[in-house]
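Pasting a structure here, questions to come.
In this view, the complex is presented without one of its protein chains, the others remaining in place.
Per-chain residue numbering starts at 1, and chain names A, B and C are given in the order in which the chains are listed.
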Amino acid sequence: MDRIRVSVVGGTGYTGVELLRLLARHPFVQVDHITSRGEVGKSVSSLFPNLRGIYDEPFSEPDAEKLAESDVVFFATPNGTAMRYAPQLLQKGCRVIDLAADFRLTDVESWQQWYGMQHACAELVPEAVYGLPEINREKIAGARLVANPGCYPTSSILGLLPLLQAGLVVTDGLVIDGKSGVSGAGRGASVAGLMSENGESFKAYAIPGHRHQPEICQLLSQISGHPVSLVFVPHLLPMIRGIEATLYARLKDHSEQDLQALFEQHYADEPFVDVMPAGSHPETRSVRGVNHCRIAVHRPLDGDFVVVSSVIDNLVKGAAGQAVQNMNIMFALDETAGLQQVALLP
Amino acid sequence: MDRIRVSVVGGTGYTGVELLRLLARHPFVQVDHITSRGEVGKSVSSLFPNLRGIYDEPFSEPDAEKLAESDVVFFATPNGTAMRYAPQLLQKGCRVIDLAADFRLTDVESWQQWYGMQHACAELVPEAVYGLPEINREKIAGARLVANPGCYPTSSILGLLPLLQAGLVVTDGLVIDGKSGVSGAGRGASVAGLMSENGESFKAYAIPGHRHQPEICQLLSQISGHPVSLVFVPHLLPMIRGIEATLYARLKDHSEQDLQALFEQHYADEPFVDVMPAGSHPETRSVRGVNHCRIAVHRPLDGDFVVVSSVIDNLVKGAAGQAVQNMNIMFALDETAGLQQVALLP
Amino acid sequence: MDRIRVSVVGGTGYTGVELLRLLARHPFVQVDHITSRGEVGKSVSSLFPNLRGIYDEPFSEPDAEKLAESDVVFFATPNGTAMRYAPQLLQKGCRVIDLAADFRLTDVESWQQWYGMQHACAELVPEAVYGLPEINREKIAGARLVANPGCYPTSSILGLLPLLQAGLVVTDGLVIDGKSGVSGAGRGASVAGLMSENGESFKAYAIPGHRHQPEICQLLSQISGHPVSLVFVPHLLPMIRGIEATLYARLKDHSEQDLQALFEQHYADEPFVDVMPAGSHPETRSVRGVNHCRIAVHRPLDGDFVVVSSVIDNLVKGAAGQAVQNMNIMFALDETAGLQQVALLP
Partner (left out) sequence: MDRIRVSVVGGTGYTGVELLRLLARHPFVQVDHITSRGEVGKSVSSLFPNLRGIYDEPFSEPDAEKLAESDVVFFATPNGTAMRYAPQLLQKGCRVIDLAADFRLTDVESWQQWYGMQHACAELVPEAVYGLPEINREKIAGARLVANPGCYPTSSILGLLPLLQAGLVVTDGLVIDGKSGVSGAGRGASVAGLMSENGESFKAYAIPGHRHQPEICQLLSQISGHPVSLVFVPHLLPMIRGIEATLYARLKDHSEQDLQALFEQHYADEPFVDVMPAGSHPETRSVRGVNHCRIAVHRPLDGDFVVVSSVIDNLVKGAAGQAVQNMNIMFALDETAGLQQVALLP
């Protein structure tokens, strides 16, 4: 079989290097171009010594003509980049997976407010498929343009999906308390990101409103079939990789619904969602470096709250791994190809 | 003025060594005895080199007769210890501050269920004062026996107090998402507490029910004047000191109540509660090593949820510092005596 | 091709779980037995959730009869265990790789002093091959019994090997300053290993003498062809995985020897030793989870000291990965089989 030809735009951020790590050992892929405006000419492995001997070629200038030679182009770029390349690439028959947010919100007005810029190709937004395979597997298979989900949305939606689909919980007033490692803030120089600022400390951030709020809200509303209201507060963990979301919902009635069975059945055939045994508390390290989401469902003190704890690696299932999973689906490959690592523990 | 004579029972745990750190520089205190069953004869500073030159005397066997010579005895011991000494000490005119949970719950039945043991002196429970000065300052001043609050309860109650006292929020279905550094788990040998198990990872724990739940519930109900229902989920942070509690409550109506002003006025005269400016996100490091609780209040997306983020150092305002604050009040000292350190940042 | 049948004795420590992680994706291996005296009957994945869906079978009791059905048995056990099983297993034609220290020192007297026990099969010591492929590849290929090197020795010896073999440095008074992540201390319950004890702190340990000293000394002396004297001080890092060794040696003369070229040539054909470009400073994270040793060689201020910085993952090249590499060599497999992961960065 011919290998799929892929290119990576924006290979110098953390989602970029993680994508390269996964693609390096993908059995059905060949990497064409790795671009970076800022590091043109520098070898990839000089920036990321874990890639020595694998990607020793230089970063290239992003060039739509050349990129279009690939079967698929990943954008591991800041928000607002993919939308400037997508029309041309799609036109030339190349598919696009955007790891940023350009195509995640169906409401362009709302997107423009949350992201503070004009959308460059609003006409493509309706076509874009939200790349969460556990919801949209079939649409992804036929997609030209995939909006790879955000990290908090992935962990939150997967944790609430069985409850909302079964219509078991009150959808007004969901509470999502998310915690992320610092790699989620990216690889830009900043005081706020220094180890001296983040180590041995913890805080909430963006309590007034975070961009992942409308994304989560949109998806949960689609799943529920009616508008959902929620409050979402993200927090910054003194560690590098991993997201945990603790999800709080109230049961509509106190019936003896077996929540554990509900979750296990819902995800029985999913290769990357692992429902932990009853009574479990998933640790982020159990998914370090892998594409899994591990979930536990509880009913504290047998009350009317259901609490779900959901963990992912923000750079894998929350970004690069999910992008590879989407690519696998788009190209009818084994969905787990290149994603069969075992999490690094301890 | 004569110095107050104090003894510390259980000086080998983290709350014990923290208490010794604070007492070491307290201007009005003299330490009589530092006991430890397990380390009798070993010098305090050989275990805790930060105390070299300050407490070089040996740990002694706990002996009620000797302890009673002190004006006040702190119990920095496991649950179930203070209750065995308190009757004798009180009878001899010595006061008692228990940093553990023996006297926190007014409902002895409930206490026995949550803590899995018989209470040794249930008759003293009604007399014990819950040592949260921001609620019980006057009672503490006259108390013989003080139940020092738990760490999660301190951060949670202080964050919700102004809202509940003003009657602004729905008290059915409060959500408390707490996160603690690992020092909260104590200094016992365990696999679960190893750095290899806790570093670079994050998880929820005790979702089915945690002992601080009834404690928080009891206090919030007292404050509200009616039963409060809540869900509380604690989490373990990959760091040593600090607790952050994110508190979610729904406003009863969407009136234009100025929550920032409410909090600022409520805590205007409190020496150890700092209401941060509007829009803030308190960091645990801003209270590292000090007795302060820093609080920010938000109303995300102008919706009907109010979200409070509250941080303390679990070993100071969540344990040893609050115990010293209580002692200061009990002995009519300046409430801030010995507690005027500046937090260590970075 | 038939898969090689392997068993793992002592699957509950950190080298054990790491071995299982690597064997799980090894293309030519089938795992027969995973034993643990302490956890018999418990499923492997219940202890290590990263292995869910991979090793869900229970730990079994170690039984020499059953183990001998395997082609090779790995001992990821405390010191003193492998030596009790090895004679019986070898006799039955099974090969043995000991990740502990039982067969590392050729001088049994010295071993007994350093390890504080009688050796149970001193007669096998001369046959055991020290499993550092970069020195002993051919002997390993023919070995029945391999002594997998210690973590500090691996990083130290690989860093000094080209210098000693070329006879360029004074071999009296080598200085080895090693730093290790806490996973090197194992998974036993202890106060000393708590995160509250190790986080945000750093210290030397075992300055009076560490068991890896005679091991390093033995190997460096073999390489040099004459007795070498050295001082070795290990340190404990506030992190989980990784060893860095900074190696100091004095050049015999100030000739213009090109040390960079020497190292590059020496390791040109080694799949797992990466000589970094001149001027580099290898980071432990660049080998996180992989079997590589990355090395940089310097001559500070053009003086007569040569300084080598050498990094490995103590659990991989320093333990489980090297054990798999040895197995690959012993069974004439591709030496890199099952060891082609890319390091997790960040």
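Throughout what follows, a contact is a pair of C-beta atoms (placed from the backbone, for glycine too) under 8 Å apart; a residue touches a chain by one contact, two chains touch by 3 or more.
Note that the coordinates shown come from a computational prediction; the quantities given were computed from them, not determined experimentally.
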Residue touching the undisplayed chain, where the options are C:Thr15, C:Thr77 or C:Ser196: C:Ser196
Listed residues C:Gln213, C:Gln260 or C:Gln341, member touching the removed chain: C:Gln213
Taking the entire complex into account, which one of C:Asp71, C:Asp102 or C:Glu283 touches the absent chain? C:Glu283
Name every residue on chain B in touch with the hidden partner chain. 14, 17, 21, 24-25, 46, 48-54, 183, 199-200, 240-241, 274, 276-277, 280, 282-283, 285-290, 294, 340-346
List the residues of chain C that touch the chain left out of this view. 173, 175, 177, 179, 181, 196-197, 199-205, 207-209, 213, 229, 231-233, 235, 237-242, 244, 246, 248, 250, 279, 281-285, 288, 296, 298, 300-301, 303, 305, 307, 309, 311, 346
Footprint left on chain A by the chain that the document does not show: 14, 182-183, 185, 187-191, 193-200, 238-240
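Everything below uses one rule, namely that only the chains that are shown with their structure count from here on.
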Closest chain to the protein CA centroid? A
Indicate the whole-number Å distance between the mean C-alpha point of chain A and the mean C-alpha point of chain C. 36
Here the gap between chain B and chain C, centre to centre from mean Cα coordinates and rounded to Å, is 45
Just curious, how far off is chain B from chain A if you go by their C-alpha centres, in Å? 39
Mind pulling the residue numbers of chain A that touch at least two other chains? 199-200, 240-241, 282-283, 285, 288, 346
